[in-house]
Each structure stands twice: as C-alpha cells, then as structure tokens.
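Questions regarding the structure given below will be posed in turn.
A single protein chain has been omitted; all remaining protein chains appear in their positions.
On to chain A.
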Amino acid sequence: MEVAAFYGFSLLAIIAALFILFSKNLIYGAFALFLAFLGVAALYVLAGADFLGVTQIMIYVGGILVLLIFGIMLTQKKKNDDPQHHNRVEILLSRGIWGSLLGAGFFVLLIKIVATANFKMTGDTISSKSTIKTIGVELMTSHLLPFEIAAILLLVALVGAAYLAMNRNPAP
C-alpha cells in the first residue's frame, strides 16, 4: 500500500513536471506545477514529515502558486489580441536542444552518483509519531538564530516587494 502510494505520487510529480516542460501555454504549466507540488507534499508525508507536507501545501499551493498565476496574468502581451496566442512561450530550437541535453546529462550523472554511493545509515529510522513537537523544540532551542534571521528576511522581502511594485512614475 505504502509502496504503491510512493510510486503513484512520484509518477504524478514527474509527469506534471514533464508537462510543464513540454506545454507551450504558461497558465497550463502553472496548474501542472500545482499537481507537482501536491505530489511532492505526499512524498514528504510518506517520508515521515507530516508538518512539512502541510507547510508545503499551505505555502507553495496557497501562496507561491497564486502569486505566479497573478504574475502571468499581469504580464500579458498587449500586441496580439489573438486568443490562441495568450501566454504563448516560443522555444528556440537551439535552446530546447541545449536544455534537454544538459538536463539529461545531469540526470545521468546524478543517477550514477546515487547508484555508486554507499550510504551507511546509523541510528534508527523515524517512527510514526508526529514530528511537530521535535520541530518546535529544535526551532526554539538550537535553531533560534536562523529562525529569527528568517523572520527578518521575510520582513525585508515584504517591504522590498511592496516598494518595488508600487506604481511609481517610470520617467524621473
């Protein structure tokens, strides 16, 4: 059962990612990214990270994806009013060849590394209990400084994004 779920969600994520790669319409790509994020969240849960799975769904699907779709819609091309060509992304042939070559080559390299690496895992594997308590305790004790830095980073990103996106007069 667990094995079937693992391979099913892995296939879902990979097929969704391949759909983004081959689709010409960017909105379809964004919705396929939604499926890929859901598959990755399921993989987190299957690896015993329940809190991270929920966080993935809330932040990526609820926040980042909505922002990306807003971005796609706000940057429509005004030149062609042909509805068939909205959100069209033309791909140069040379770019496509280079991209697939680099991606496939890097994939072969990574597979070779994973196949030859000999991981010796000590310690016991994760049990089925919830990870929320451990994450909370670790965040408030040994990872307190990164936690605070993340808070500052989010504040700075918020202020910076609001400042950049403000409707200023383009001609100074």
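By definition in this document, a residue touches a chain if its C-beta (ideal position, glycine included) is under 8 Å from a C-beta of that chain, and two chains touch if they have at least 3 such contacts; residues count from 1.
FYI, contacts and distances are computed from a predicted model.
Set against the options "Allophanate hydrolase subunit 1", "NADH-quinone oxidoreductase subunit K", "Chemotaxis protein methyltransferase" or "Sugar ABC transporter permease", the UniProt name belonging to the omitted chain is "NADH-quinone oxidoreductase subunit K". Residue-level contact of chain A with the missing chain is found at 2-3, 6, 10, 13-14, 17-18, 20-21, 26, 29-30, 33, 36-37, 40, 43-44, 46-49, 51-52, 55-56, 59-60, 63-64, 67-68, 70-72, 74-75, 77-78, 89-92, 95-96, 98-100, 102-104, 106-107, 110-111, 114-115, 119, 121-128, 131, 134-135, 138-139, 142-143, 146, 150, 153-154, 156-158, 160-162, 164-165, 170.
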